[in-house]
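I am attaching a structure below and will ask some questions about it afterwards.
Heads up, one of the protein chains got dropped from this complex, but the rest are sitting where they should.
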Amino acid sequence: MEQWRGHLHRIGPLLVLAVGVAALVGAVELSLGSLTEPGPGLWPFVAALLLTGTGLVLLVVDDPEDYEPFTRGSARIAGGLAGLAVFVAAFEVVGFVLPAFLMLLLWLRVFGREPWRLALGLAAAGSIGLYVLFDTVLGVRFPSDAVAGLVGA
Amino acid sequence: MNRLRTAAALAAALLLAACGGPGSAESADEYPSDQIRLIVPYTAGGPTDIAARALGRYMEGALGQTVVVENLPGASGSTAYQELLSAEPDGYTLSMSALPTAVLNYLTNDVGYTRDSFAPVGVITQVPSALVVPASSPYQDLEALFAAARSDPALVSVGTPGATNTHAAETRRITQLYDVPLTVVPFNGAQEVFAALLGGNIVAGFVNASQDLMPLLESGQLRVLAVGTEERLSYLDAPTFVEHGYPEITQSTTTFGVVAPAGTPQPVIAKLEETMRAASADPETRRGLDERYVPEQFLGSADLAALFAETEQTFQGVASGG
Partner (left out) sequence: MGVLDGIAQGFAVALDPVNILYVFIGVLIGTVIGVLPGLGPTATIALLLPLTYEIEPHTAVILLAGIYYGSMYGGTITSVLLRLPGEAASVVTTFDGYEMAKQGRAGPALGIAAIGSFVGGVLSVVGLALLAPPLAALAVSFGPPEYVALTVLGILLITYLGTGSAVKSLCMAALGLLLATVGQDPIAGTTRFTFGQVALFDGLDFVAVAMGLFGVGEILHSLERTEKAQAVARRIKGIWPSRADMRDSAGAIGRGSVLGFLIGVLPGGGGVVSSLASYALEKRRAKDPSRFGRGAIEGVAGPETANNASSTSAFIPLLTLGIPANVVLALIFGALLIHGVTPGPQLIDQHPEIFWGVIASMFVGNLMLLALNIPLVGVFVQILRVRAGILSAFALLVTMAGVFSINNDATDMWVVLAFGLLGWLMKKTGFEPGPLVLAFVLGPVLERAFRQSMLISGGSLSVFVTRPISGGLLAATVLVVVISVVTARRRARVLHRHDELTPAEGER
């Protein structure tokens, strides 16, 4: 098991390599042209070459000390990201206030471990306050807001 | 407190939408019974935006409903057009449009719309283009420049404000139709073209004869060799390409108009067209639009549709860059 863990960090350079190679292929497809008459693919090719090159070097010489271990805390990240994803998806449909309220509640209560009443209060004040700030004061055009519509604000 | 009115109208719109909204059964007399959304495909403060706001102000007065100007920049306008086409064709969502850019977009890439996706309403301003050189340039007129190009094909670089826009396409047409070897050098906006011209880094530039070019002409830092209109302009003393013997080079004028999604009922379009016609005759609106660019004769829905078709036909073969 130890041997496995020892090499886990190589995933990083492997990912880099994968992206680099994919980009190399894509760049060639875009037509490279020549150095004095560059095509759309030339510059991405150069960048991808550099990426692949460094990826290869890192695969061999990387220092495992740079890496932090993945812990149980990492699972909370997945939760955080999922929450944000839901926020963006919902935002496009029902506007700002409701998803913002839910998101704030999630982060304050679950991740921030704030007591219920504080979390609810802050979430409500925050979502409404920020909505007023951005929509009314700064004139940013959020998607039509379900809550604002209900209240006739 | 425009914002509150806007928010209130928005709420009302939401409620109405929930109830089924103003449908196409509404007659032209009732339209508009709700606020109108005017999308601008470019950022706030630019010429399209200023024109939209001037027009919007007039429309509010004439139609008695709020006109909400919304900036949706991106993808040379395609983002805005996609938003327009996703809305109900009921006359409550309109968009500004710039030709030939709108057409060039779908000739070059798949952007989710074509000419038939729109119901043109009318033209509000037209900005012609000019071929300019720096004051220090040895070329006193168009013929001198073209002669130099013919004698040394790699010599004449023509800066354009974009890679696939009007000016780039039109320059390529000159090369295609008249065998004048001009190299298009795309820049990111007209400002960069001006800077490159002033520094002597490019030989010539093909840009809009808009408010940002005029000061440079007036101060003598740049000279116009030719303009891309059919007849000479009243506010710019320079010959046209046509005069010099290049009758095809008249497609570089940018036309700013208003479009609605295809399927918008004809009476609604007609009413909007009338409002636009009146707007372009209204002195205060004309001042806001910069009077020079308001066409002598108002161009309405049919004219704009014809322009779309003509633009498409002209640029079919050129649009694919390089």
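Per-chain numbering from 1; labels A and B assigned in written order.
Going forward, a residue touches a chain if its C-beta (ideal position, glycine included) is under 8 Å from a C-beta of that chain, and two chains touch if they have at least 3 such contacts.
Quick caveat: nothing in here was measured; it's all calculated off a predicted structure.
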{"item": "Option from B:A87, B:A163 or B:L236 whose C-beta touches the chain left out", "value": "B:A163"}
{"item": "Residue touching the undisplayed chain, where the options are A:V19, A:L32 or A:V94", "value": "A:V19"}
{"item": "Absent-chain contact - pick from B:I174, B:I202, B:A226 or B:I249", "value": "B:I202"}
{"item": "Absent-chain interface as seen on chain A, which is shown", "value": "9, 12, 16, 19-20, 23, 26, 30, 35-41, 43-44, 46-48, 50-51, 53-55, 57-58, 61, 63, 66-68, 70-71, 73-74, 76-77, 80-81, 84-85, 87-88, 91-92, 96, 100, 103-104, 107-108, 111-114, 122, 126-127, 130, 134, 138-143"}
{"item": "Contact set of chain B toward the excluded chain (per top definition)", "value": "43-46, 49-50, 53, 70-76, 78-79, 82, 108-112, 154-155, 157, 163-164, 183-188, 191-192, 194-196, 198-202, 211-212, 214-216, 218-219, 221, 321-322"}
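Methods note: only the chains that are shown with their structure count from here on.
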{"item": "Between chain A and chain B, centroid-to-centroid distance (C-alpha), Å", "value": "37"}
